[in-house]
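Note that one protein chain is taken out, while the other chains of the complex remain in position.
Labels A and B are assigned to the chains in the order they are written; within every chain, residues are numbered from 1.
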Amino acid sequence: MENRPLEYDYTVAKLFMYNAIFVGVAGMLAGVILAWQMAFPQFNYILGVNFAEYTNFGRLRAIHTDSVIYGFVLSAVWSSWYYIGQRVLKVSMAESKLLMFVGKAHFWIYMAASVIIVIGLQLGITSSKEYSEFEWPIDAGIVIVWVLWGISIFGLIGIRREKSLYISIWYFIATFLAVAMLHIFNNAEIPTYFASGGIGAWYHSVSMYAGTNDALVQWWFGHNAVAFVLTTPIIAMIYYFLPKESGQAVYSYKLSLLAFWGLMFVYLWAGGHHLLFSTVPDWMQTMGSVFSVVLILPSWGSAVNMLLTMRGEWQQVATSPLIKFMVMASTFYMFSTLEGPIQAIKSVNALAHFTDWIIGHVHDGALGWVGFMVIAAIFHMAPRIFKREIYSRSLMSTQFWIQTLGVILYFTSMWIAGITQGMMWRAHDEYGNLAYSFIDTVVVLHPYFTIRAVGGTLYLVGMFMFAYNMYKTMTSSRVIEESELQNATPMGA
Amino acid sequence: MFHWLEKNPFFFAVAVFVVIAFAGLVEILPNFAQASRPVVGAKPYSTLELTGRLVYIKNNCNGCHSQLIRPFKSETDRYGHYSLSGEYAYDRPFLWGSKRTGPDLMRVGNYRTTDWHENHMKDPAAVVPGSIMPAYTWLYKNIADVDTAYAEQLTVQKFFAVPYNKELPMADGSKVTVALADTLEGARASALEEAKVVAADMKDQSVKDAVAAGNVPEIVALIAYLNRLK
Partner (left out) sequence: MDIATFQAYGFFFFTAFMVVVLYSYIYHLYSSQKKGTRDYEKYGNIALNDDITDQPIEMVSKDDETKK
């Protein structure tokens, strides 16, 4: 045998994991505040009227979306990368000083950028583009973080022992490439301070695209940011964690190949469904609509592959809360990848666009699929990283049910709210006049906004239980032997 | 066919990139030049209007208000003529929004006044009972950043040939020229002139005093922008 190090090195995975848990709680807290603001506007002044400039809905919204997407999810994705990457390539980070340094630099530069982003958004420094609100200095910083991750991916692949790249690695590579492309094109902008010879705010910039073009590029980005931050890396995670945790190899490797290439090809076309009935050319709208429906196939390909991986082992769903999280995640994935295409059908979109149904759709995907998978991934990794069992199985189980209830309250209330509002906007009386003034369609939503806020709060309560469980797991739970870590994650009562 | 691909990270990455970039090439590039042509009647933003637009962005008004009227009877009845691509030719960035927690604002200048906005922004629920919009009291105190708006005007004039100081045809056959000052001092002065017109219709004494003292509160710039949306 050649001379191998004894262990995988999870230093960087650990750092990202801490951040994912912290930002998960903080970002969802911001979301819960927003939800209560919609139901009861006085929550805009929670720190008093004098601070309303910083606590109102408009300012907090971007902080919520960006911290959950780029703080919570991306940290968990990177934690998983620095964990899964080593294992499926069978090479330790400890074997390369360079990769270790790059990994740490990746984390700390990312942390620095995150802090600046939160402060900037709080002050109202924004380019207004959804999920890409950052001004040019941050955009440049993001490029650095991304390049460091790229070095880490291809560096680790370069020194691998396992010749064939496992399914998860494909999805990580796709995430890296697609986000790089999207970020650069969507943030093509000119800093006004330099262009005007030193006038005004130094951080301000103006988009290279105008009006309809800007919208087109933004939603090509916006839709695919969802695809390549909230979908492909999460698929990367489930393709590793579900087989590993259940001890069952993936149901069909061939199906995973088909689903992968299908998803790569189809996903990028679908951005046009955000712009139906807008001023972008009709054929692009139709294209967006059609490809969104086609997208069901590769999405369900992965999801079905995951569920069938459990074949003959369904009793594990009953016994292991960790498997519960993952099976529920893939179920929600199927659910929201069916709901999305339905909303992308033109006649449905005419009703649903601009309403809360869209918010509901985003959240059954984000809370049910992404959130649950991230939580499951961390539950699986923590005992292996910290060499301690999960502190409490019953707490984990309770968390699962509370959060599931939260998600259900969330999306059902938003369905009703969205469809109600959409129908009221278009209602005409017998003389052809509009039946309702706009404010009528706002007031009627109050009960649904309240239910949604309750649902969100439940999910947040679950996050606090998760954070507590993880804290105990990291610090004081029973120390375990290597031999206990084969498949099912060891858990305390 | 692909059994070798999963073992060659370089070619694998190239293949993924080709597949994902393809859609963008086909979908986005062809109509790029065409979609950005201004319609007759579109005109660039004046210094104060653009300042107000930056205030609009800073407070994420686009998080709850769209600026996109779809071609349905229910929307044209409520908000006015449906949106045309050429109307957005000077919008960098676009502000269509993705959610209507509040009504569309694409043509709000047609049916709301300075006075209405002044009262509404101070206490929305007092003007529209049941409104869930928060009060934007800080807009009455903060001084708007005219300089950055001017820098943006210079930038778009230089890089995108936005027609400042040129005669532009309007829909009714008249001609309009949007002036852009040569110097920063000139830009500040012209923004202040515009601000005085808006402030004359306002009642808030502190805002009037600020404008008289040569400052432009954010609310004044924002209202100038909203009045211009037609």
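Things worth noting here:
Heads up, the rule we're going with is that a residue touches a chain if its C-beta (ideal position, glycine included) is under 8 Å from a C-beta of that chain, and two chains touch if they have at least 3 such contacts.
As the structure is a prediction and not an experimental result, all values here were calculated from the model.
Screening A:S92, A:T279, A:Q316 or A:T441 for touch with the missing chain picks out A:S92.
Note that of A:N50, A:S164 or A:S437, the residue touching the chain absent from this view is A:S164.
Touching the missing chain, out of A:K14, A:H64 or A:K244, is residue A:K244.
If you put the missing chain back, the residues of chain A touching it would be 1-2, 4-8, 87-88, 90, 92, 160-164, 166-168, 239-240, 243-244, 247, 249-250, 252-254, 257-258, 261-262, 487.
Heads up, the rule we're going with is that only the chains that are shown with their structure count from here on.
If each chain is reduced to the centroid of its CA atoms, chain A and chain B end up 29 Å from each other. Put simply, chain A touches chain B in their complex at residues 37-38, 41, 44-45, 49, 52-53, 56-59, 61-62, 124-130, 154, 157-158, 163-165, 170, 173-174, 177-178, 181, 185, 190, 192-193, 195-197, 199-201, 204, 206-207, 209-218, 220, 257, 261, 264-265, 267-269, 271-272, 274, 277-281, 284, 287, 291, 350, 353-356, 358-359, 425-428, 433-434, 438-439, 442-443. Those residues of chain B that touch chain A in the shared complex are 2, 6-7, 9, 12-13, 16-17, 19-24, 27-28, 31-32, 35-36, 57-64, 66, 68, 70-75, 77-78, 83-85, 87-103, 125, 128-138, 142, 145, 147-152, 154-156, 158-160, 184.
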